[in-house]
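Sending over a structure as structure tokens; questions will come in a sec.
All protein chains of the complex are present and in place, except for one that has been dropped.
The block that comes next holds chain A.
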């Protein structure tokens, strides 16, 4: 019992600390990492609730796949030097207000129902509760329609993302950079399409030319 309680309080503190960290930390990269910590702590809590499949899915899908993309994007776009600026305008008032309302609501729910079960041992659970088989049976038999509707919704979202990305391709035809060219210097030297134009590609291209004389210009 002691081990379970210690684990619960460590995970609960981790979950709350992570959630607070997401909001409080000024550096977006650390915010994302706090969110990762929060999600991992939630996975431990799921494990304590004997929902091992949900815990594993939580780690694989959220901490693994979704947060990797978050970290990826934030590491590229938001550097250490660019912390999020102070929030301005109505958000400064409305944000804490809504957070407070939510806190009161959850507190009412917890005190009203959850606290009554603290001294009891909790409901009896079946042996295979939370196992992949049990979850699969629930999703594909009892909640089949809701499950399929959710997957259909995700499919629509994925198709919509593709369509939106497709529309932006108009930029590329108008002379923008292709994804392969982003961040690359224009080719210089013998690799340039037009050797005569090599070296006039811009400040970055010229910087290279000063150190490495190109063969194409010499011949």
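Criterion: contacts are C-beta pairs under 8 Å (C-beta built on N, C-alpha and C of every residue); 3 or more make two chains touch, one makes a residue touch a chain; residues count from 1.
We take it that contacts and distances are computed from a predicted model.
Undergrad: Would you mind picking the UniProt name of the chain not drawn here, from "ATP-binding cassette domain-containing protein", "NADH-quinone oxidoreductase subunit H", "Metal ABC transporter permease" or "Acyl-CoA dehydrogenase"?
TA: Spelling it out: the chain absent from the display is recorded in UniProt as "NADH-quinone oxidoreductase subunit H".
Undergrad: Could you please point out the chain A residues that touch the chain left off the display?
TA: Missing-chain contacts on chain A: residues 1-4, 7, 29, 33, 36, 40, 43, 47-48, 50, 52-53, 56-57, 59-60, 63-65, 68-69, 71-72, 75-76, 121, 125, 127, 130-133, 180.
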